[in-house]
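Reviewing the structure listed below.
Selected chains from the complex are presented in situ; the others are not included.
A and B are the chain letters, set down in written order, and residue numbers restart from 1 in every chain.
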Amino acid sequence: MKLVRYLVYCLSETGANVFDYRGLSVVALVTSALSMLCVGLFFLIYVNIHGVVQSLEEDITMNLYLDENLSADKMLELERVILSYPEVGNVRFISSRDAIEAYLKRYPTEKDLMESFGNQALPASFVVGLAPTHRTVEGVGSVAKKIEGVSGVSEIQYGQEWIQTLWWSTQLLMLIGLVVGVTLTLASIAIVANTIRLTLFNRKHDIGILRMLGATEAFIRGPFLLEGVTLGALSGGGALILLKIIFESFIYRVGDGFMQGHSIVFLPPPTLAGVVVCGALLGFVGALLSLKQTRKVWA
Amino acid sequence: MIKLFHVYKQYDTKLVLSDVTLLVEKGDICCIVGPNGAGKSTLLKLMFCQKKPDRGQILINNQNVTHMSQKAISAVRQRMGFVFEDYRLMLRKTVLQNVALALTIAGTPLKQGRQNIDRVLAALGLEHKKHDIASTLAAGEQQRVCIARAVVSDPLVLLADEPTGILDSAAAIEVFDLLRGMSMRGTTVVLATQNQDVADRFPQHRVMLNHGRVTEQ
């Protein structure tokens, strides 16, 4: 009963604060929604590129070219050794002849050249598929390192270059996203904190009265915290709406070219809820920061 | 019940209260009289835990409030009423909201609270101003709202600093009657004033304060 009355009080106070300083509140809402939008945009891009990377990673295989003149026994043993690694999912043998046939299918004009080299024109190889748990850019690197030392293997190929590029790109993207995210998150907090501080300064006299009436710190702070949470959550929601609009009207069309048939997705529903909750949390933190001075100033 | 033992209060080198010892029984009305700058407001602020004495002890309802946490002070204040020169009304709120806030904070049940509000506003001639915004009231009306807010939660202790300075004689008499009624119901009242006429109305317990010293009791 007492709690209900307090909640009613908090709601009406917050409403009055927001209404009395509606200009300020709107500015705060818009600016912090825009910062959150930037973070969301980055997140959206990240989620989508991450999807592509993952599907590309699933196709990662490794070619092990074998020493010339390796005996059949040795080859079988090698296959068994490779299969024993936990990172390896499957191994397919490609004989020198298979390799040449595949090559000639692709480049039929080079038949003469191939024939002049004889049967050993191309070396035999194993195509190694990775276990599902290791189908990542890091995974293939670590397996390659293990197999390198095994005798009978002359060369390992697994598209180091584009895998490295992919790896660095995602790392870079994550880094930039992190920096941008942290900066703009701090900016949002600062914006909310400043807004609350303004209403707080305006309620200085009223806060003094509350304290004289025996209101506890928690009682006094409630409406301001609620205001912060409301502003934050509304900013988060606003950012999501803006994000959806941009997504529908812009990214969705532009992006398709880049995505190699991989369809672009919006943020998943739990993430959407998460953004709003995070917004509320940011607002809460902002309000807390600005409230730190109440006790000091108006004791 | 309020007890002060050898209380001193000093600002920089200026001694504002010196060796004040005072006992106000439960239900008593104590009138502190003295000229401007005598230290009346300072004395009331000490009782309200708004300032701390430099020396001496203060007991409110058998609780020593000299060294108390902010939280405990809040609890004590919820059982006290005050009419001070500063800390007046919330000017953006209505009379009703201002008065009801004291009840919300003190945690008085809603029903009893509503009855109290109506009774107190009637006693102070403010019924018809109930829904007016505080800032639109005349100064004397605002002062009466402050008094209403102080008494509405039936506090154990009521501290009133010059409550009738700007009230006309009719309103002042209403206020005095209200204070007497409250003391009859057991509230301990401390009243500070520079006005001899006001003091003369409360001859039972009169304390003369001058330059921070109690000269007559």
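Following the convention adopted for this analysis, a residue touches a chain if its C-beta (ideal position, glycine included) is under 8 Å from a C-beta of that chain, and two chains touch if they have at least 3 such contacts.
Computed from a predicted model, the values in this text were never measured in an experiment.
Novice: Would you give the formula describing how many of each protein chain the whole complex in this file includes?
Specialist: Stoichiometry of the whole assembly: A x2, B x2.
Everything that follows uses one rule, which is that only the chains that are shown with their structure count from here on.
Novice: From the mean C-alpha coordinate of chain A to that of chain B, what's the distance rounded to whole Å?
Specialist: Computed value for the inter-centroid distance: 61 Å.
Novice: Once bound in the complex, which stretches of chain B touch chain A?
Specialist: Touch residues, chain B against chain A: 48, 50, 70-71, 74-80, 82, 84, 86-92, 101-102, 104-107, 110, 149.
Novice: Residues of chain A touching chain B in their complex?
Specialist: 1-2, 5-6, 9, 16, 20, 205-206, 208-217, 219, 295, 299
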